[in-house]
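The complex appears here without one of its protein chains, the remainder shown in place.
And then chain A:
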């Protein structure tokens, strides 16, 4: 998807709250944020193969920095659970019943056709002797085919139905944004670094497993390895030399460069790269 829209016309994604954490649910929303170089982390079981951890599925959890970025760009809004639910309850119930009946009827037609075509395929491939028996079965199928209710395929929706909103509601819903970042200095530092690196076209993910704040990818993490481990420090924060050595050594071992990132007040972000020289 191309990202040539201006900021204001960027599609809006819906965040909904789960145990005070904002999650993205709609597949369309996931694509939208990814097209804006926002990666997030998938948390749920993958429908196709739910019992493995290598590839996970929806929902998508955003880093606090990603969430704040989307909010500042007015590219995300909050969806309230309770209000939406009660409004659609009654309408949904009758809709659902009708839908299921219709689905059952249509699926039984599909099932019948499926069975027929299977038999027909068998007929063309087998000898003439067997054909008669198959012909009889085909007729039989036409007359007393029943599609058992238990064979009805139904969908276990990932996203709540009726999760919709129009652009006009944007401003209104924006007001309901819960205050999550407590304005602590560390979070601000991280956010300034995140915004700067993101603005330079990098993709960022969380780097807890490498002892840093962000992993910095030159392109989409699906296709590229991370180049940097970003460690966010405010400019006036004293750092122990041992910590820097440890970070550099770890970065060297995973073939990444450690970046010390410090945003100057109202200015640019200062980046210092630390690399193990390898000199003996």
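Keep this in mind: a residue touches a chain if its C-beta (ideal position, glycine included) is under 8 Å from a C-beta of that chain, and two chains touch if they have at least 3 such contacts; residues count from 1.
Here is the rule we use: contacts and distances are computed from a predicted model.
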* Missing chain's UniProt protein name, "Transcript variant X1", "Ras-related protein Rab", "Replication factor C subunit 2" or "Proteasome subunit beta"? -> "Transcript variant X1"
* Structure fact -> The one of A:63, A:76 or A:248 in touch with the missing chain is A:63
* With the full complex in mind, choose from A:133, A:154 or A:235 the residue touching the hidden chain. => A:154
* Structure fact -> Those residues of chain A that touch the unshown chain are 1, 5, 9-12, 16-21, 23, 25-28, 30-32, 34, 40-59, 61, 63, 81, 89, 92-93, 95-96, 99, 102-103, 106-107, 110-111, 114, 148-164, 166-167, 205-206, 208-209, 218-220, 222-225, 227
